[in-house]
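One structure, as structure tokens, below. Some questions next.
One protein chain omitted, others in place.
As written, the chains take the letters A and B, and residue 1 is the first residue of each chain.
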Amino acid sequence: MTDRVAEAPAAVDASSLATARRERLRLLLRSGTFLAGAVIVVFWAVCAAFGTHIAPQDPYADDLLNTLDPPSADHWFGTDQLGRDVFSRVIVGAHDILTVAPLATILGTVLGAALGLLTGYFRGYVDDAVSRMIDAVNALPLVIIALLALVALGTSNVTVIVVIGFVFAPIIARTVRSAVLSERELDYVAAARLRGEGPLYIMFVEILPNVLPPILVESTVRLGYAIFTVATLSFIGFGIQPPSPDWGLAISESYGLIDGGYWWTVLFDAFAIASLVVGVNMLADGIQAVFET
Amino acid sequence: MSLAEARKADASAPAPADTLSVEGLDVAYRVRGRDRQVLRSVSFRIGRGESYGLVGESGCGKSTAALSVVRYLPRNGRVRSGRILVDGRDLLALGESDLRKLRATTVSMVYQDPGRALNPSIPVGDQLAEVFQLQGHAKAEARERSAAMLKRVQIADPRQVMDRYPHQLSGGMQQRVAIAMALAIDPKLLILDEPTTGLDATVESEVLDLVAQLRGEFHTSVLFISHNLAVIAQMCDRVGVLYAGTLVEDGPTQAVFEAPRHPYTVGLLRCLPRRGRRKDQGRLDTIPGFLPPPGVIPKGCVFADRCALADDRCRREEPALVDLGGRRSRCHYHDRAPDMPRATPADQALPQLQAREPVLTIARLGKTFGVHGHAVRALSDVALVLAPGETLGLVGESGSGKTTLARILLGLTEPDAGSAIALDGRPLAGRTQARDAEQIKSLQIVFQNPDSALNRAHSVRRLVGRALVKLARVPGSQRLEKLLALTRAVRLADRYLSARPRQLSGGLKQRVAIARAFAGDPRIVVCDEPTSALDVSVQAAILNLLADLQAERQVSYIFISHDLGVVRYLSDRIAVLYLGRLMEVGPAERVFSGPHHPYTEALLSAVPSLDGRRRERIRLTGEIPSAINPPSGCVFHTRCPRKLGGICEREEPPLAAIENGHEIRCHIPAAELGRLEAAG
Partner (left out) sequence: MNFARILAKRLALSLVTLWLLSVFVFAGGQLLPGDVGRAVLGPLADARAVANLNHMLGVDRPLLVQYGDWIGHFLVGNMGMSYIFRSPVAGFVTTALFNSFKLGLVAFVLVVPLGIVGGVFAALHVGRPIDRIISVVGLSATVLPEFVSGIVLIMIFGVWLDWLPITASWPEGAGPLTQVYYLFLPSLPLILVLFGYIARMARAGTVEALDADYTRTAVLKGLPRRTVIWRHVLRNALLPTITVIATQVGYLIGGLVVVEVLFHYQGIGGLIYTAARGKDFPMLEAGVLTVGIIYTVATLAADLLYSLLNPRIRFGGVE
């Protein structure tokens, strides 16, 4: 079925090239979800980068005389069971998770995009075999695979990044692959072959620019899930290790105390995690809305 | 005077016999916070039993008009002003339940793509029975009536079809079901929105005949919307021409198409190759300029920018719809319209066709695909010869194999062993990768859909420049110079070089695609429906361009199209394919005038013509058979109206030469065919 190509052109001067990009940016900035998410993420990113300078007190300093103090003028969020200032710990706690999760996502995206491009373009037996392997990996929830791998490899920030990155790669590869499959059917790919272009040129110069939007969308969504997973792993002791003031870790150290009414040792960290994941996902949602039109 | 007489005397009131009366309709869509006007002050009437066509190019608002009449505009659409009276009732003032009743009893709609119009999860029979149940019939009764209705739309075995799901039926069948659903309520008004676009020519003519017949039986008024003027000419009593949301002319179909009174209509008709016109009889005229962007309200006449007759008055003052006695025109100078000067000079240069070695020879070409374990013969024993500077038109419906043929020529698919293709005398390898640079640049293609054919991430400069680098091996220093020469040759203004495809109109995109194909100075360019996705006015410009390039460079074309008028215009020779077999090949005029192969004859009679002369229709029975299980002997025998008998079922006829270059694959000798066709 032929879809009629409408005869009315959009603006056709050279500067309108930039307009297309500016248009996207404008749409992003008009999106409430994107802006709200961006504000939250930027806030925590600043905390992650400059936390030690911003925090009013030393997050690692014990003060065994003032353990478990409720929130007060001296300690806005109170103190934990070792007398450390919770407020400062919450601020500095952003650092590890905002290093590990993004790095894991980047690793996964690069590997996944390459894998997706190759399997999507070449298809054939390699594609079938790799797809089966991707299915197998997908049969396990991320937390569980991570547990198995981290028990075997030992837990550290580096191993967490590597494990999550490698598990993300096939998931991202799948999205990239399906985008590549649909691009492949378009006539410009045939036109490239008819010029005698080789597969590498076609994959990276012709197809890749057109699958960048889905890659971007997918990786922002994955980032949210990475944060989710790192926090969970930290909570069960297989993520970020002590003595980091990481939020998940802090919660695992203190949640036995809520029975005794010491809510501040847990609630502020919980809120920090909640705000960060919601923020990242709102960002992802905003980006998805703009790039999927 | 009684009230009734007073009402009659009131000229502004619509005559009570009108089924539909649209007055001053203004419709706008809200896009990104701004209102875009799509229809401006559109007024027309359809009388009882009358058939009215609404014709225009893309974006003119004809579909919006149809949706307004059923009050089913998308969420962001609004009727800003105007009145719509359906069977005397004010449509826009109706409440929800009255509207539903109207839809259930008075108005029906059939639209494009019947596969999507039917619910994929409900059997077809239930969907049809639903209509009857809505009228109050019990379930069993509804099923009876459904079966009867399906019989009326000429579905042979209604019971069996009723249990099927839509995806199990062919396109033609699906449309019949949709028509059955529409006519089941015996509506006063039937709206058809491009009902046959996308269907094969023979299937299309069946559906159109069906509509015409049923219209006669049911005495329904019809609103027929299409971009195809020929279909409108065949189906409608009166026609209205829409341009950019404004009705510019309307009147009886023959009058409007034979003697148009608006410059746009004049221009549109001049763009089409009518009455068997061919390229050596002169260029097609074009309409210069572009459609106004949607929603822009121009001062004065909406067509003034592109009109050869326009003057200051036109640009200042919007013309009113003038009544010319049974027809209307919205133009200040409507009497001068038919004599409007041409936008494009009429003389057409033609290539010198010297008797030289053929540039392409194809012999014994076959292609078999394996589909789910079955062998599908997409092409069988095809032999063709192409001379330099010549255009070979390839004609055929779906399943004919013309796309496969094009792909094999280009090297995107490999032919079966035993096939022989030679380019300039040298054998051509099956796959592009195995061909040398000379061969690669000599065989290029212009695709149907420029949106798919141009990489939307690349600029025009890159798209054409890369082709120059790869195909023409142009050294860096000469690149810009050669690039400009190429884009200017396709009449693409320099300022578009840095644009991306998304910023260009359809015609401009296709020019880029043509420039790209010509980058290496090819010997043969395959044109795969190059104008099918373009509006009529743009199509003419592209065809002219292709003809010019051919004259300048002595390039040969293999021109694939389902539009026989366009094929006839551009082609020197024509090949007719059916189910992968070559049925007829010969000089264009010979193939068109006859004697023809019975399939060609049927095909030619199926295509609606602008001239409205109702030719004797050759009806083909049945559907195009599946390629998996082709009929034995002559593949056409299952539908052939001139079937001889057993021999057609047993033996495949050879391709027999009638005169120089004209061959027909039929058991009936040519002389006999000629006599049969003359007899009717």
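The rule we apply is simple: a contact is a pair of C-beta atoms (placed from the backbone, for glycine too) under 8 Å apart; a residue touches a chain by one contact, two chains touch by 3 or more.
None of the values given here were measured: they were computed from a predicted structure.
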Could you tell me which shown chains are touched by the chain that is not displayed? A, B
Based on the whole complex, identify which of B:Arg78, B:Lys101, B:Arg275 or B:Arg473 touches the chain you can't see. B:Lys101
Just to verify: which one of A:Ala55, A:Ala149 or A:Ile215 makes contact with the chain not shown? A:Ala149
Please pick, from B:Glu23, B:Glu130 or B:Glu589, the residue that touches the omitted chain in the full complex. B:Glu130
Residues of subunit A (touch criterion as defined above) contacting the omitted chain: 33, 132-133, 135-145, 147-154, 224, 228, 231-232, 235-238, 248, 251, 255, 258-259, 261, 263, 266-267, 270, 273-274, 277-278, 280-282, 285
For subunit B, enumerate the residues touching the unshown chain of the complex. 70, 72, 75, 100-105, 107-109, 111, 113, 116-122, 130-131, 134, 164-165, 167-170, 178, 181
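By our rule, only the chains that are shown with their structure count from here on.
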Any idea how many Å lie between the Cα centroids of subunit A and subunit B? 48
Subunit A residues touching subunit B in their complex are 1-14, 16-17, 20, 186-188, 190-191, 193-197, 206, 209-210
For a test of understanding, state which residues of subunit B touch subunit A in their complex under the given definition. 57-59, 113, 197-198, 227, 290-294, 410-412, 432-433, 437, 440, 443-445, 447-459, 466-467, 470-471, 495-496, 498-500, 502-509, 516, 529, 532-535, 537-538
